[in-house]
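Yeah, one chain of the complex is gone here, protein chain that is, but the others are all in their spots.
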Amino acid sequence: MTLVLTSLALLAIGAATSLLLTRVPRLALNLGMLFAFVAAVIAVIAAGDVLIRSPSQSTYEAAWPLSLGTARLSLDGLSAWFLMTIGVLAACVSIYSVPYMSSAVGREPVPVFCALFCGLLAALILLVCAADAVLFLLSWEVMTLTAFFLIDFHHERPEVRRGAWMYLVATHLGTALFVLPLFGILFARAGTTAFSSFAGALGSADRTTLMALFALGLVGFGTKAGFMPMHVWLPAAHPVAPTPVSALLSGVVVKTGIYGLLRLLSWLPPLPLVCGEVLLFVGVVSGVMGVLYALAQHDLKHLLAYHTVENIGIIALGIAVGLLGEATNEPTLAVLGYAGALLHVTNHALFKGLLFLSAGAVLHGSGTGEIERLGGLARKTPANALMFLIGAVAICGLPPLNGFLSEWVIYGSLFSGSIRGIGASGGLPAVGVAALALMGGLALACFAKVFGVVFLGTPRETGLQTHSIPTGMKTAMAALGLFCVLIGVLPSLWVPLVRSATIELANVPMGEFSTRIDGVLAPAIRLSGMAVLFVLAIGGLLVLRRWALSRAARRDVGVAPTVATWGCGYTQPTPRMQYTASSFASSLVTTFRGVLWPERMFAAPAGSFPATAHVETRAPDFAEHELFEPVFRGVARLFAMVRTVSWRGESESPGVAQSAAAHRRGPVRTLTIGMVSALRRGSIQVRLLFIVLTLVVLFLCEALSSVDRVHTTTGQDYQHTLSVGVNR
Amino acid sequence: MTAVRAVLFVPEMLVVLALPPLLMSVIAKTKAWFGGRVGPPWLQPYFDLHKLIQKNAVYSKTTTWIFRAGPIISLAALLTAATLIPVLSNDSLLGFSGDIILLAYLLALGRMFTVLAAMDTGSSFEGMGASREVTFGAMSEPALFLAFVVMAVATKSLQLSEMIGPKLLPEWQIAGPAMILVVGALLVVLLTEACRVPVDDPATHLELTMIHEVMVLDHSGPEFAFITYGAALKFTLLGSILVHAAIPHPEGFNVLSPPLRVLELGGLAVLVGAIESAMARFRLNRVPMLIAGATVLSAIAVVLVLMRRTV
Amino acid sequence: MHVLLIVVPVVFAAVCLALPGPRLRLASLVAGSGAHFGVTIWSWSTTFPDEADSVFAIEPLGHLFVSLVSVLFAATSVYFVGYHRKALLSQRIFLACMLALLAALSAVCMSRHLGVLWVAMEAASLAATPLIYFRLSARSLEATWKFLLMSSVGIALALLGIFCIAVAAMKAEPAVSLVYSDLVSHAKELDVLWLRAGFLLALVGFGAKMGLSPLHSWKPDAYGEAPPPVAALLSGAMTLGPFIGILRVFQVCSAAGLAEFAGGWLVVFGLVSIGTAAVFVVGNNDYRRIFAYTSVEHMGVMVVGVGLGLGGSYAAMLHAMHNTLNKGVLFFMAGFFWRIYQSNRVSDVRGALHHHPTAGILFLGGLCATCGLPPFGMFFSELGILFAAAQKAQWWVLGLFTLTLCIVFVGVMTAMLPMVFGPPPENLKSAPKGEGRWRNVVMLAPATLLLLAALVLGAYQPACVRDALYAAAATLEPLRTESGAAVARGMEVLP
Partner (left out) sequence: MLQSAIDSILVLAVLLNLAMLATSRMAACIRTFALQSLLLALLPIAVGLRHETIPGAHAFVITAGAVGLKVFLIPWILLRVLRTGEIHREIEPFIGFTASVMLGAVIIVASFAFAKRMPLPTEAPTDLLVPVSIATLFNGLLMLVSRLKAITQVLGYLVVENGIFVFGLLLLEQTPVLVELGILLDLFVGVFIMGIIVYHIRREFDHMDTHLLDALRES
């Protein structure tokens, strides 16, 4: 706990110093990021300490008087797991940011960026360590706010402002409309804001309360986590944020939603089966829709943002299985599901962070994230290509990287779910399996497209310059990549850490729990064996190939010749003839057009000597354009009508209204028109009339209600009243 | 017992690794027979491989190390997968609980790198092939996994060698229809993954209509040998899953079983050859229907099995 | 001794009337409010004997509110030095009225006799009238007329309400005077019927002055047309007067066991006010009117809090404190933006952060504070009210409260974020130098201080502030719990 406090203090110092050194932005950048890095590392150490040793409930109460609630911190397994995730990613991102932002020195207020970065980090750490409702909400909102400012960093560009606005509004609506009432209910039941008291207070809760709590948490935290259809802010905000921020957003900020949900579940007693089923459905929808939308994107960061939605869906699948397991009292299932979800939280943070950083390196290098314009980057920046490849293989859940590990656990949980016939007698888990398989295949298609088009082949635009990537950025990415590989190859080092986080969720007695989880996760050890085998096979084949080629070289021509790509007879292939990303994805997009509703603008080549042809496809987000936009617009229009007392929401000139009033159309209409015009012009008489009416209404209400109150209330006043009334 | 098993695994592995080209030539022979031709000699595929190994490789100058890594990684993935799949006996070398998922994803890994190698050449034809490959691959995954669900539910196990082993025998007696559906789905998956008619025609000479073959246009020499062998191996592995699921052998090790398996695999090859000669390739936009059909089959199978289990 | 709080401003007002030369008068204004502030500070350091017979007394609620008034006045007078330009209204009268307003408000906060409270309240609104008329333009004239007439009618009703309470008090033997402490102590003997009538009348009357919907309609006009510093005073300090009036009557009611009845009506009025603010903020294109509606919203929040009681009334006190600070910041910045952009229209103000970073940051901070985002204090107060609603299991109140607050948030943010972010309009004269620069400093300093106060008091609450708020809230709970200490404990157990 002291470690956590130290890292918080360091972050505060970092923010302060970088603000103080506004005059020397470069120094501010270096110092601020240094502080952030050290703080993150310390946080990781603190978390690792808890995770490796058995979960120690160390609650710390700070002597810091808040206006409400108490500053109570605690670090249990769950917190530690997320703290570790945050720390690892944040450390790498802070290394990455130094060279990335140094290019902006002079043009942008970099010190402010550093301060906000430290603030966001502090809010995240505080959030996962908070053991008091008010402190939790406080850091939750501070996180939202700092993240908003960071997203809005390049606020000269309108799309940036729009993205930031969407993020702010979406998350705040989710928080205020669902999370705050959620904690209101918890507080009302527990009578205090201490987390420790919630679990006990909910022990006797009835079914409706539990369902209400779960629903509130699902929507409220789901908005931050990006469940469909509350995901709208992700594809809007992720791409426009500075790359380090996008990495943090997708890696950990989104995960805080998951953390909130899990924290809530850790208090709730086993929920009704339907909750798990609903969550499983949500997970399937988010996952499949997310990856489908990702397929249809043409911008690197947009695509990655939608993949975040997909992976959140996968995590939701894991949690759902955990819920089902708890509901049907199948500890193994609960353990499997929760463990898989938790593992995927961390893994996703790692490889998605890596992917965002690598994408940022592409932007940094060639100034655009439009996939169609890029190409052949693997020759110019091989290191970055390798990093992106690692990330891509990991996010597709392919062995032997970390992505496979967590998806494997989740698969396992789903399979055993339907083996045990849980959830529509095992049907729902089966659906989950199919969906997960589909997601895997589609993700593979998507990243084959991205990597193939962006990094392989030949550059599509000659104009695009690419300058090399600074060492700092390479180091950060290499660190993340290393984590991805290590976790995938040596699960035996990694998987045991998740035990103490899982025990918080799956309410199983400790002894039984450990046997369960070991039995469940033991096969994971076999994966490293398979990995070794795989590497051996590769090595053998390499040797074979080398041997064969050298023999061939000795025998005849010499070293392997290099020629132009075989164009099937066509001899002058140009870069523009390469298969584009849209055409690569088109066959899948058209297959799923019933879900995606892609828009296709096509200008066919015309004339006997066609000069130009143009085809463009987009997949507008349904939730944004079909769900939220209409609602917002409708509400605004309605309010405008009320405000200006006129149809169609804009105020007409009162003269018109008067002339309408002048027409003799019977008293009612005339009066109403006169009233409306008076209202519209806000004349003093009408306003006074409001006062009078309010008075009259109040007294009428009282008169009506006092009739029965005479009988109900005690005290001789009313007897007196009645007697006097009689005497008169 | 286990010691015997362990000793016996070595020859088994060797047979498994030697078998694939033979199956290829079985298919070729069948097609030739249907065409009233004699067809290539039985060992032709081996000759081809030998020839390719001898040859020197030619590389396009747009390619990077990915292009060279592609065939190796995909073949390595297949070899790794081979250790998980029971081919001749009822038992696999290194099977463990949950290995089916690893198996499926190893195949996916192979696909990923084949596709990337194709994209690396920057040729529009190979891009086309890659696009089709990932499309059909992605669509066939659910069918495969739903089939796995059926077997898992039936055998209460997540280890391939058990799921398609003797434990499946009672299932055939209780829920025959479901198993038939599953086998059908698996057959479609096999045809898709191994790029056979009606999904893909390895023998066509028009690049525009190819899927797998067009992806490997630029490969040559030993790497092309790896690819050819890999395709055959993939066919063998998926085929043996199909065969084991279709014709479960009884518990325990008996001498007759391995040769029987070889024969069954040969029979499967003949069947595939017959299909290839009997029907033409589907139009590309019809193929998704076929695969979706397979998914539906296995979904129905899942429903049947679960229903049967709850009542 | 506390009478100094009333006497000092009056004296300085007289001085102001007497002095020649605008600079001297300005100095006297600053000196007056400064002295008032000093006396306030000093008043916290001493304890006052409870003079039973005196008309004015310092008790927790009034003490809290008078301190808020004093803080805002001190800040405003400094700001006014920078804002001040060639007055159209005679500056002599203007400044004198400002000080008179200060005196009247202090009297309102400290008066023990409801009649005296009423007299002081009316005096305050009369003193405020010329301040609104500052520009002598047609629009300001209209605004002034509407303000004057509506508040006069409203306060007349309030007087009737007070008389009703007096009638209710005639039932007690011997008849109780209108000193609220006596009323509270004899609450059980009052005539319930007339007490209810009195409460309703007082609620409507003071509500009209405080700006509860649907009696609020003078607010946007007055705040939009009055010079920003005056608007700050009106929204930050002037609203506390009628609020304390309502609270006094509420104290009597809840002492008489009418807490549910009175609280219920307060909640209703509060929710209606927040709802009205929500409707009128969305899509509004005049940022000073938007601020006016947020003021309506915050009045509603406070009233809801008091109506819910316990944690709610503590949160309401907290909210009142932060409302004063925020409104100062917002209207100060509004005046500053007027100087830069020469427009009240939201659509004309763009890219403040780019053009004048300090102002942009201050404005942004003010926005966040007003929208109840942490670490500013309103987050805690609104959360506390929400918790109180949840604890009373009034789920409808909770739902409506959060929903309307959310709409206000979206409306305000959607309108105001473009003012801060993005590129500024081209035809904008660069930041002024020399004298203008000095003005900027003088105008921004008080805003900065108020914002810092809001920030610090939100995230870190010193014990003294907490005690003051608890004590003030405890006076609102005569019957709901046995004693103030219990309320304080209850609130610690509560949020």
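Letters A, B and C name the chains as they come in the text, with residue numbers starting at 1 for each one.
One rule holds in what follows: a residue touches a chain if its C-beta (ideal position, glycine included) is under 8 Å from a C-beta of that chain, and two chains touch if they have at least 3 such contacts.
Just so it is clear, the structure is predicted and the values come from calculations on it, not from any experiment.
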Which shown chains does the chain we cannot see touch? A, C
Per the definition of touch given earlier, which of C:G115, C:P214 or C:G264 contacts the omitted chain? C:G115
Which residue of A:I52, A:V543 or A:V692 touches the chain not shown here: A:V692
Could you tell which one of C:G32, C:G207 or C:P220 touches the chain left off the display? C:P220
Touching the hidden chain in the complete assembly: which of C:F94, C:Y180 or C:F280 does that? C:F280
Among C:M170, C:A393 or C:L452, which residue is in contact with the omitted chain in the full complex? C:M170
Could you tell which one of C:S152, C:T358 or C:T448 touches the chain left off the display? C:S152
Against the hidden chain, chain C presents residues 55, 113, 115-116, 118-119, 122-123, 126, 129-130, 133, 136, 138-139, 141-146, 148-149, 152-153, 156, 159-160, 163, 166-171, 175, 177-178, 191, 193-194, 197, 220-221, 224-225, 280, 284-286, 289
Across the whole complex, list the residues on chain A that are touched by the chain not included here. 643-644, 651, 654, 674, 678, 680-685, 688-689, 692, 699, 703, 720-721, 724-725, 728
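Definition applied: only the chains that are shown with their structure count from here on.
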Are the chains arranged, by touching, as a line, ring, star, complete graph, or other? line
By count of C-beta pairs in contact, the leading pair of chains: A-B
Chain located farthest away, centre of chain C as origin (C-alpha): B
Computed distance of Cα centres, chain B from chain A, in Å: 38
Taking each chain's mean CA coordinate, chain A and chain C are separated, in whole Å, by 40
What's the distance between the Cα centroids of chain B and chain C, rounded to whole Å? 78
Overlap residues in chain B, where contacts from two or more other chains coincide: none
For chain C, jot down the residues that touch at least 2 other chains. none
Applying the document's contact rule, which stretches of chain A touch chain C when the two form their complex? 64-69, 134, 137-138, 141-142, 145, 152, 155-156, 158, 161, 164-165, 168-169, 172-173, 176-177, 180-181, 183-185, 187-188, 191-193, 635-636, 639-640, 642-643, 682, 684, 687-688, 690-691, 694-695, 698-699, 702, 706, 715, 717-718, 721
Would you pull the chain B residues touching chain A in the complex into a rising list? 53-64, 66, 72-73, 75-77, 79-80, 83, 94, 96-99, 101-102, 104-106, 108-109, 111-112, 115-116, 118-128, 130-132, 134-135, 137-142, 144-146, 148-149, 152-153, 156, 158, 207, 217-218, 221-223, 226, 284, 288, 295, 299, 302-303, 306-307, 309-310
So, in the complex, the side of chain C touching chain A is made of residues 145-146, 149-150, 153-154, 157, 191-193, 196-197, 200-201, 203-204, 208, 214-215, 217-218, 221, 257, 265, 278-280, 282-284, 315, 318, 353-354, 368, 373-375, 377, 379-381, 383-384, 386-387, 389-391, 393, 398-399, 402-403, 405-407, 409-410, 413-414, 417-418, 421-423, 457-463, 466, 493-495
